[in-house]
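A single protein chain has been omitted from the complex, and every remaining protein chain is retained in its original position.
For clarity, chains are labelled A and B in written order, and residue numbers in each chain start from 1.
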Amino acid sequence: MSTQLLRFAPAALVAALLGLPLFVPDFLLFEISIAVSYGIAILGLNLLLGFTGQICLAQGALFGVGAYTTAILNVSFGWDPVATLPFAAISAGLIGVIIGLPALRLQGLQLAIITFGVASAFPQLLLKMDTLTGGVTGLATDQPFAPKWFPGSQEAWLYGLSLICAAISIVVVTRLLRGDTGRMMRALRDNPVIAEALGVNLTKGRLAAFAVSSALAGLGGGLFCILNGFISPQSFLPMKSIDILIGGIVGGITSIAGAFIGALFVVFVPGFTTDINPALGGLIYGLCLIGMMMIARQGIAGLRMEKLPAAILGVFKFKSSSRFPGAVPGQLGGE
Amino acid sequence: MVLFFQLVVDGLASGAIYASLALALVLIFRATRIVNFGQGEMATFSAYCAWQLCEWGVPMMLSFLVAGVLAFLLGIGVFRLVIRPVSTAPVEAVVVATLGLFVVFQALSLWLWGSDQRAFPSMFPNVGWDIRGVRLTASAAGMIAVLICLAALTGVVFRFTRLGLAMRASAYDGEKSLLVGIPVERMLMLGWGFAAAIGFVAALLVGPRLFLSPTMMMPILLYALASATLGGWDSPLGAMIGGLIVGVAESLGATFLPFIGADLRVVIPILVTLVVLLVRPVGLFGTRTVVKL
Partner (left out) sequence: MTMLKIQGLSAGYGAADVLHSVDFTVEQGTIVALLGANGAGKTTILRALSGLVPARGTIHFRGKDVSRCNAAQRVALGLAHIPQGRGTFGDFTVEENLAAGAFTVTDRRQIAQDMERWYAAFPRLAERRRQQAGSLSGGEQQMLALARALMSRPKLLMCDEPSLGLAPAITQEIFEIFKTLNREHDMTLLIVEQNADLTLQFADTAYVLESGSFTVSGAAAELLGNEAVQQSYLGV
C-alpha cells in the first residue's frame, strides 16, 4: 500500500505544482517563482558542496552574472528574454570556471573566503562598468507576456517558465549524479587523494563541478531578472551569496528537493518573522536559523518525522550534548 | 615618497582594526575549529552598550571597561547557549548557527538603538604630529599601540601563564587535555569570552572612524577573514601580521593601482590573500592545513 503510494508521489507533486496557480493568489505565485529561481542557484551550490565537497560563496555573484547577461542581451541587443537564458547559464558557467581555478589548490575555509571576496567585489564591479550595466540605476528588462491562448494570469505564465527552468536543472543534476560523473564527484568529495590515485582527473572534475554549479546559478539569475523585470547592483550584495548558502544548508546540501525547500525558507521565513513583529523580525529569523540547526542538523530534507520529537528534546538536553570533551572525534575544520 | 609613507601609516592604522578582529576569529577557530561569522556583530552590540553607558553619563573609560566585561560575558553566554548545543552537528550546521548569530546581533542592535548613525567617543586625543611631511595622528598611533598591547597581552597569557597553557592545550587536543585534568570545556568557554572582548576592542577602534551603526562591522569582517586566512588560521601572531599587511596593501593599492582605485579596494585583501595562499596554502604562519570548511 505505502510503496504504491510512494510510486505516485512524484506524479502527485507535479500535479500539485501545476495546479498551484488555481489556488494561490498572484502575488504569492510571484514570490514562489522568485524562490524557484533561488532554488536553481542553491541546487548548483548543493552539487558543489554536497556532492563534490567544495565550497563557493560567490554563488550570489554568479547569480548576478546570469541576471546581467539576460538584462544586457535584452536591453542592448533586443533579444527575447527567454532566449537569453541559455547564455545566462553559459556566461556564468565560464566565469565560474575562472572563480574555480583557485579551488585546484585551495579547499574549505580558504576557498570560502576567497570566493566570498569575489561576492563582495561584484556589486562594486557592476558600478564600475556602468556603461554596460547601467550603474546604480540598474536595468529594466522586457517581460515575456503570456500568449492569448493562455487562460491564466501573467504571473501564472512566469511561474510556468520557472517550473520549466527548475525541471531542466533537476534533470541535468540527476543525470550528472547518476552516471560515472556522479561517482567521480563523490569520490572527489570523500577522498580526493585516493580518487586521483584511481585515475580520476582532479583538475577536470573540480572545474567541471564549478562550471555546472555556476551555470545553474546563472540560469537562476537570468530567470530572476525576467521575473523581477528590473535588476540593479543592490540585488546582488554579498549577503545574497550568504542567503544562498543558508538556503542550501537549511534545506539539506545532499538533496535536490532540499535546494528548493531551502529556497522557500530564505524567501519566505524572513517575511513571516517580520509579520510576527516588524521590529524583531531579524531577531526571530536569526533565532530560527540557530534553532533549525539544533533540530535539523542535516537540513530539512534530512529530517525524519519519527525522529523529530527526539531531536527537539535533544536541544534541551544540555548534558553530554557537547563534542568538546573529545568522546566524538571533532569534524570541524578537520586536519 | 611622502605620500607613500603617509599611506603606509594610514594603512597600518586600519590594519590594526582588521588585525584585532582577525585575532578574535583565530582564537576561536584555534580552540573550537569554528569560524564565528557573528564576531563582528557581537562586537558592534558591545560597542553600543559602551555608547549607551557614555550617554547615561558614565565616564568614557569606565563605560568601556564595563562594556568590555559585558562583551566577555556575552562570548561565554553565546558559547553555552548556541555553540555547545550545535557542536556535535556537521560543520555546515555550525556555519549556519554562527550566521544566525550574525543576524541576531545585528537585529538586536537595530531594535534597541535604531539605524541612525551615532557619534562614538574616541579613546585618543584629537591631535597629530608632522614627521617630515607625514602626518601621524594620535588616533592612528593609538590604534597601532592598542594592537601591540593586545599582541603582547595574548603572547604573555598564552606563553607564561597556567591559564594560557591550559587554553593552548585544550585547543591542541581536547582529550589529551582532559587526561591531565584540564576542564577543557571551561577553557573553550573562556576562549570565546576573551575573543568577544578582543572583538569589542576592534569595535572601539572602528567606532570613532566610521559612525556607530548596526552594520558598522560588516565590511571589517571580510578584511578580518582575509587577514586570518593570510596569516594562517591557527596562528594568532599570523592573524595580526596578516591584518597589518591587508591594511597597508589596501591603502597603497587604492592609490597606486589606477584600475582598482577607491571603489574596488575590496578586491585588494582578496588578491593579496590569494597570492599568499597559492604560494603557501596554510597561510604565512599557519602550520596545520585546514581541509574542510
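Criterion: contacts are C-beta pairs under 8 Å (C-beta built on N, C-alpha and C of every residue); 3 or more make two chains touch, one makes a residue touch a chain.
Note that the coordinates shown come from a computational prediction; the quantities given were computed from them, not determined experimentally.
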Would you mind spotting which of B:C49, B:V95 or B:A166 touches the chain that isn't drawn? B:A166
So one chain is hidden, and I want to know which residue out of B:M1, B:V127, B:V180 or B:A262 touches that hidden chain in the complete assembly. B:V180
Take the complete complex as the reference. Which residues in chain B touch the chain that isn't displayed? 162, 165-166, 168-169, 172-173, 175-184
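Methods note: only the chains that are shown with their structure count from here on.
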Rounded to the nearest Å, the gap separating the Cα centres of chain A and chain B is 30
Seen from chain A, its contact residues with chain B in the complex are 49, 53, 55, 102, 105-110, 112-114, 116-118, 120-121, 124-125, 127-128, 238, 242, 245-246, 249-250, 253, 279-283, 285-290, 292-294, 297-299, 315, 318, 321-326, 328, 330-335
Can you name the residues of chain B that touch chain A in the complex? 29, 32-35, 82, 84-97, 99-108, 110-111, 173-175, 178, 184-185, 188, 222, 225-226, 229, 233, 263-264, 266-267, 269-270, 273-274, 277-278, 281, 283, 288-293
